[in-house]
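Before I ask anything, let me first share the structure, which is written out below as structure tokens.
One protein chain omitted, others in place.
Chain naming follows the written order as A and B, and within any one chain the residues start at number 1.
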Amino acid sequence: MTTINIGPIHPSTHGVLRLVAEIDGDTVVRVEPHIGFLHRGVEKLVETRMYMQSPPYMEKLDYVAPMAYDEVYVAAVEKALGVDVKERAMYVRVVLLELQRIASHLLWLGTMANDLGQLFTVFMWAFRDRDMVLRLLEEAAGARMFYVNMRLGGLIRDLPEGFQEKADEVLDYLDKRVKEYEDYLEKNPIFMQRMRGVGILSREDALNLGVTGPVLRGSGVKYDVRKNSPYYVYDKLYFEPQVRNEGDCFARYKVRMLELRSSIRLARMAMEKMPAGDAVGMQIRLILPEAKNRIVTVNRELPRGECFMYLVADPQKPYRLSIRDPSFINLAAFGELAKGARTADLFAILGSLDMVMGGVDR
Amino acid sequence: MSIGDLLSIITFVSDSLGLSGTLANIVNTVVYAVLIAILIVVFDYLFGWLERKTIAKIQARHGPTYVGTYGILQNLADFVKLLAKEHVVPKNADKYLFLGTIPMMLSISIFLILLLPFAPTLIESNIGLGMLVVFVLLSFMPLVIFVNGFASGNKFAGISAQRSVIMLASYEIPLLLVLAAVGALAGSYNIASIISAQNNYWFAVMMPIGFVIFFIAMLAEVERPPFDMREADNELIAGWLTDVSAPYYTLALFLDYSRMFLGSLLIVILFLGGWNGPLLPPIVWLLLKCFIVAFFIIVIRATTVRMRIDKLLRFGWIWLMPLALLNLIITYLIFIR
Partner (left out) sequence: MKVERQDLTAQIEGIKKGGYDYLVKITAVDYEKYLEVVYILRNTEGSQDTTIEVELDPGDAWVPSIMGFYKGADWYERELYEMFGIEIKGRHVERLLLEKWNGKIAPLRKNFVWNTPYETSD
């Protein structure tokens, strides 16, 4: 029995995660994630800031899909201050969030293949495609990485002219690319060997451990916040949560690949149905410093899973903001998942959880 | 440049010194070794460049472009940079074993290339059982890696060392079975006779199963993906090279490419007709084929996912072994009986 320390500096830990694994031969007996290298105390920090000073902090929690996190926080503030979102703004937000989900899943795809020992090929391809989506988001928000474009009741500005044509072009291209990725990976027997039957999480365990998002759906639980408690216009758009019953790495991979497709469809659909009108939100200096609701809860389906915010509002600033980060709880289940796996599978499982350390440590 | 010219280069020194007999032989051997060493360095360098460029093209990048034409000098720049780095020997390491094994492996692989012929008349040591000698020495490599891994005192290197032995157990027997078939087909283990036996048909055509098995086993032997579990950079950081610091790491890189050179040379000599080919001189054919095989090895590296060590063992014993036996039987039934 050997104890090996993996990380916090290691090619496959996606940031600053430290794993302490006990290994018997090639079998993992116990593995425990040590977190906290990126702890910044965001929850406390938010308490010292005015409401709309916090979105930039929120974005750094999940630096792979920042806009989605921004949106959860702004939605919580909207609920606390009693601001209604404009109709067009809802559609625009849905389009941007789905694009963000595509960008995030593409990054995951690249890193996942990389964790299996793929020499950066899929990684590079996925990054190239992700960059197209980022360029679209840049056009809409004005920044490439950290957008901070959500405002109360809408966005910082409406979609630029000609956005829909460009987005359609990119989405058509991505549709083909996703098929290519699937062919490329799933027709590779070694890839299938590495993914099938590895890191199995049963339905009961998934619920008991409280995992979220694609990990939960990969274990056969049909729960997607967009479907089960729809927000914005998700109830007007047709889509089905992607569910696989196997609960192994391949199921999680497949759920995300299917989600890529459904996100492409959702973005297209939302753009088609988008009404004309105004999508610009309140200017920050016009916000009235009065909260109507004391305790507010918001949940949203982020690319990584469900984010839940529990906001206790004060008139000026949040009294307490509690964030349930999807990566945090998915990583908490890692110890259970990796039990009995092979050493090499440790990283396949870790990759299939798709966590971002910014959110885990907060 | 014809073979005669090459031979005259080798004998140039001894001739100009007016030597003869044993002394001349020794001098000729040294000159030949130096020439081959230069060839190996040049080829390692070219393989490094080819690998970087090919993988870059596959990955929709440009690869090195800045230093030299098409970035040809980039590896040289990296080499100089690595030599300038600090040399560290970890505290837990067994210093002499740790530092000794990498040069040892490099010298083994260079010695093996030295044993191989580059043209009909360019054979340094025409041993009767030459191919067997090559494979016996080749089997030493994983064991030396094993020693190095444990000597470095790093746990990742230790895991890598264990994997090295498991790998040895999984592909070595099929490899030797295929070699037996080759020997039976050529009627000799002499390298020159193996090549001249392929004058009409390449062995790759005569026993395709054996060729595929040999190619796969050779990928594992020279530690190329999908069988690079020893180095497994996503899992074991750099495997047995984890604690090797920069100057020795340059040696390890050289070792990597010389093993690739060796691997492709063996594939070419045993299966792709060696130096046989029209028009061009033999040595050019040999090296050209070598380059093409290396290109395929690189493309495989860029496209595939790493195999798991227990699956490799299973693959080796369930698929490669019986297929290698089958290959031997078929070869015997069709060509020899």
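To be clear about the criterion, a contact is a pair of C-beta atoms (placed from the backbone, for glycine too) under 8 Å apart; a residue touches a chain by one contact, two chains touch by 3 or more.
This structure is a prediction, so every number in the text was calculated from the model and none was measured.
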For the chain not depicted, the shown chains it touches: A
Among A:192, A:207 or A:282, residue touching the chain not depicted: A:207
Which of A:51, A:308 or A:347 contacts the chain that the document leaves out: A:308
Sole residue of A:34, A:128 or A:261 that reaches the chain not shown, by the stated touch rule: A:34
Of A:45, A:143 or A:282, the one touching the omitted chain in the full complex: A:45
Touching residues on chain A - with respect to the absent chain: 18, 34-37, 39, 41, 43-45, 47-48, 205, 207-211, 221, 223, 228-229, 297, 299, 306, 308, 310, 312, 319-320, 322, 324, 328-329, 332-333, 336, 361
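The criterion applied here is as follows: only the chains that are shown with their structure count from here on.
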Whole-Å gap separating chain A and chain B, where each centre is the average of the chain's CA atoms: 45
Complex contact set, residues of chain B against chain A: 55, 58-61, 155-156, 158-159, 162, 225-226, 228-229, 232-235, 237, 301-311
Contact set on chain A toward chain B in their complex: 2, 4-5, 10-12, 23, 26, 113-121, 123-125, 128, 185, 188, 190-191, 193-194, 342-347
